[in-house]
Structures are given as structure tokens and as C-alpha cells.
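Now for chain A:
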Amino acid sequence: MIDYRELLSLAIPQIILVVTALLLMAVDFVALRRASTATRFTTASVLGSLGCALAITQIAITHGQANLFDGVLMGAPFVRIVQIAILTLTIATLLLAVGSSFTRHVAEYVLLVLLATAGMLFLVATHDLLVIFISIELLSLSLYILSAFNKQSRFSWEAALKYFLFGGMSAAFLLYGLSILYGLSNSTSLPEIATAIHVVSPLLIISIVSVTVGLGFKVAAAPFHFWAPDVYQAAPIPSAAFIASGSKVASFIVFFQLATIGLAGTQGTANLGHFVRGWVPVIAIVATVSMLLGNLVAIRQRSVRRLLAYSAVAHAGYMLLALVAHNQQSLASLVYYVITYSVATIGAFAVLGVMEVQTGSDFLPELAGISRREPVLSFCLCLFLLSLAGIPPLAGFFGKFYLFVAVLQSTPGSMPLLWLVILAISTSAVSLYYYLRVLKNIYVTLPRAAAPGDGGYSGQLAIPESGERAVAVVDLDSPRAPHSGLGLTRLVAVILAGIVVLLGFFPSLIVNPLLNALAN
Partner candidate 1 sequence: MTAPLSILAVCAILLGLLGTPAWPWFQSFLNGERSVIAEHVPGVATIMVTSSAIALFGIFLGWRLYGRKPISATETPDILSQLQPQTFRLLNHAYYVDLIYAATFVRLTRWSARLADIFDRFLFNGIVQGISFGVLTLAWIDSFVDNYIVNFGFDTGWRSLSIGGRVLASLQGGRVQTYLRFIGLALVALTIFLLWGAAR
Partner candidate 2 sequence: MSFPALTILSLLPVGAAVLMLLLPRANATLPRVTAGTLSLLILAYTLLLWLRFDSTCGTFQFEERHAWITALHVEYRLAIDGISLVMLLLTAIVIPIGIAASWRTERRPSLYFALIFLLQATMFGTFTALNFFHWFIFWELSLIPAFFLIRLWGGKRAGRAATQFLVYTMVGSVTMLLSFLAIYVATGSFDFTELAGRGAGFLPAVAANLGWPYLTPGHLALLIFAGTFLGFAVKVPLIPFHTWLPATYTEAPSGVTAILTGAMSKMGVYGFLRILLPIFAPQIRQLITPLLWLSVATIVLSVFAAFAQKDIKRIFAYSSINHLGYCLLAGFALVRTSNPALLPEQYAALSGILLQLLSHALTAATIFWFISLLEFRANGDRFLSDFGGLRRLAPVFAGLMGIALFSSLGLPGLNGFPAEFLIFKGTFPLVPWATSISVLGLLITAVFILGVIQQVFTGPLHANRANFFDLTGAERCALAPAITLMFILGIYPQLVLSALNRTVIAYMHQLRF
């Protein structure tokens, strides 16, 4: 017998979001007809943020376990933590949009963001194939549109289109894989699937692979990452930040749950030289490819956004290691990692947003010597990038450390997964190079320097990127408008930088609650 009251009580945050969305739409259409885009954006984002905040408080005050219709919708401390994280990231994203004016359809934009967030909240709170698929679609569709919002730039269109085609394809694979799972277990709830499936049949293999494709696309793991550079480069700053942060969190959580709960019996192993059938080897391979490809290609990038995209691929590779390890410790490390990563990425995008307005592009040579004009922001960007590179005492370092420890712990004894850790650490050593290159252009190279004279490497730097160039993402009708909102963006950047440092110094702030939540 269905208990709708409990259903409501569990879905309250999502409901809050939707209501806020409708509310602000009304406000925007009724009250602010002929206000400037900037003001409309401001009000909309603020309203949206308030909604999220409300949702957060609602989540924060609820306690205890709940499980509706064996896993269709769950409430658990762990889930709540993740949801809070997602909402916080959404707030940050929305605040980035304040004052920006790349589109006139403000309300729709914010609405989509909120809907996507609702999708994420469902995504992390369910153990049911159907809900997973539906909420993924809700999330993805809104993201496609969000990335296409900048009408001035045809690249935005193009990227969105690619994103859409790509996403549709991978969604098809995902659906295919899930349906096979259902066919094998004739159940849609993950625990039951786990109990039903024991043997790694070819059919299961097909489904594992196609599910990997589907979710690999969401987390932008190589070789399913091709959409990422274009979208990151061409999408409006808030959308890009949103895609890079919040959706990552949700996707990784669901990926983890799907694999560890749904396919509990059929991991297989990825021990060096002794791969055993199952989903672990698949993910190990995807992780390896992502780490290598992401880091190597990032070396070559001259657009900071594309660089972030490829570093995202690399980080996806690292985070997939947590799936390979698949134990509580690794789940905790995964959550910590993905959260800190998202924070750093949003921060980077925030800074880029300001800098693009200043310089008109995100290409390294244009950023040369900007630290003299924007000391604070440059410092923030420095923190974000170094955190991504995993330099202590910033959050990124502890994330890596914790993750690798978890991976090694997962297989006690002779550490058969050591090769993955070694690979990850060495590729991250490479990654420092391209992050430092950005910082070099910001801090060292003098403004208006023709070509960044990077000693022996100058030759490589001078070679232009083979891909498409981005054009300035500036508002056309009101040139002075952007600066009105930049103050807030600056503030956001600074706050995020503070968070990065804080979480780096006190990782326990997240790790302890996580472990407690996972314990019960």
C-alpha cells in the first residue's frame, strides 16, 4: 500500500525547487517586463538561490532512514549530504549568473537550472533503474538547453548540438544496458538485481559496457568525453560551471551506486596482469584511458576552458578509481574528491568569467600578465588550479591522497591495484605542467607579450590549437552591463577559494560526517 505522505516528505526539496522555478518565472514575466537583463538575472538567480537554500534547510532538519518502494526513493544521511552538496553547488552556479546578460530568456534559464538540480536530487536518492534513467534524462535535457543559451555565439549552438547528439546516443546505450539488466533480473531495483545476477554472462557484459558508455558520457570519461571540450569552451559561463560541477557529483554517485549495489556479485578484478571478467576491469580501463588522454591533451591546449575540459577528463579518470576500489572508504573519498573538484572548477569558471569580460577571450596569450590588473582573482585562480593539480594544503591534494589510500586499502596484502595508483600519481605529476602554464601566463608573462617565451617549450606553445577558436562572450547591447554583476562573481570566487583552502586544511569537515553517514 502506497504511503504518499512519506513520498511527499521525501520529495519536499525537489518540490521546493520546482515551486521556486515557477515562482520566479512568474515574477520575471509579470514584474520585470522591461527591466534590464542584468537586473532580471540578478533577481532570478537570487530567488533561485533562496529556493535552494530553503531546500537545504529542509534537508538539514530531516533525519533517519527511509526507503520507499524498495529503493525508488530513499532518505539516508549519506544521500542528504550529497544532496546538500549539490544544492550548494547550484547556488554557486546561480550566483555566477547574477548580472550576466548573454540571453534575454532569463527566467527560462534559471528554471532549467533548478529543474536539472531537482533531477540530480532524485538521481542520488534512488536505487531504481527507472527513476535513475528518468532523472538522468531530466538532468541531461536541461543541460543541453543550458549549454545552448548563448545566442550571440554560434559556437554555443554548435557545441550544444554536438552535446545533444552525443547525449542522445549515450542515453540510448544507457537505456539498452539497463533494459538488459532488467531482462536478466526482471527487477528494476538495484538490490534485487544484485541478488538475481551472479554469473558474468556475455549478455551481462554487453549491458555493463553499454551502461559504462552511458554514464561515462555523463562523467566525461575518455573515450566518451568528446563533447566536453566544445561545451566547456562555448557554453555560457554558468552553464559550463554547472555541467562541470553539479552534474558530475550526481553522475558519479549514481554510477557508483549502480555498479556497487546493482552489480554487487559481478565485480571481477583489475589486478595487474590478472583481469577477471566483471565491471571493475571495464572501469579500470576507462579510467586509465581518461587519465592518460586527459592529461596529455591538456598539455596542448591554449584555451583555458578547453584545458579545464581535458583536466575534467583526467579527473574523471582519477575518480573512477574509487569505483574500481568499490568500498565504503572509497565512496567517502569519491564524494570528498568530487565535491572539492566541483568547487575548484566552479571557482575557476567564475574567475574566467570575469577575465573574459576583461580580455575578451580565455586564450592563454590574452591572459598574459592579468595578475597585475586582477591580483585577487588571479590569486583565487591560482588556488583553484593548484587545488586541481593536487598541491597541498589545498583540498585537491587531500582528495587525491584519500582516494589513493582507499584504492590501495580495497585490496589488502600485495596491493594489486598499485599500478593504477602509480599511473594516477605520475599523470598528475604531468598535470602540474599545464596548470603551471596557465599561472605562468597570468603571473610571469608580461602583458601584451607577443608569444609566451617558455624557454625550450616556446616552439610548442606557439602552435595554435587545431580545434575551433572561441569568440568573445560579451554582451553586445550594453557594453557596461557586465561589470555590474562582476562584484558578486568576485565575491563568489573568493568564497569558493576560501572553501578550497578550508577543506584542504580541515578535510574532516566533510570526511567525518560522510564516514558517520556511511557507518549506519
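To be clear about the criterion, a contact is a pair of C-beta atoms (placed from the backbone, for glycine too) under 8 Å apart; a residue touches a chain by one contact, two chains touch by 3 or more; residues count from 1.
Candidates were picked such that all candidates are chains of the complex that A comes from, given by their letters.
This structure is a prediction, so every number in the text was calculated from the model and none was measured.
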From 1 or 2, the one in contact with chain A within this complex: 1
Touching residues on chain A, where the partner in the complex is candidate 1: 161-162, 165-166, 169-170, 173, 200, 202, 205-206, 208-210, 212-213, 223-224, 226-227, 229-230, 268, 274-278, 281-282, 285-286, 293, 296-301, 430, 456-457, 460, 463, 465-468
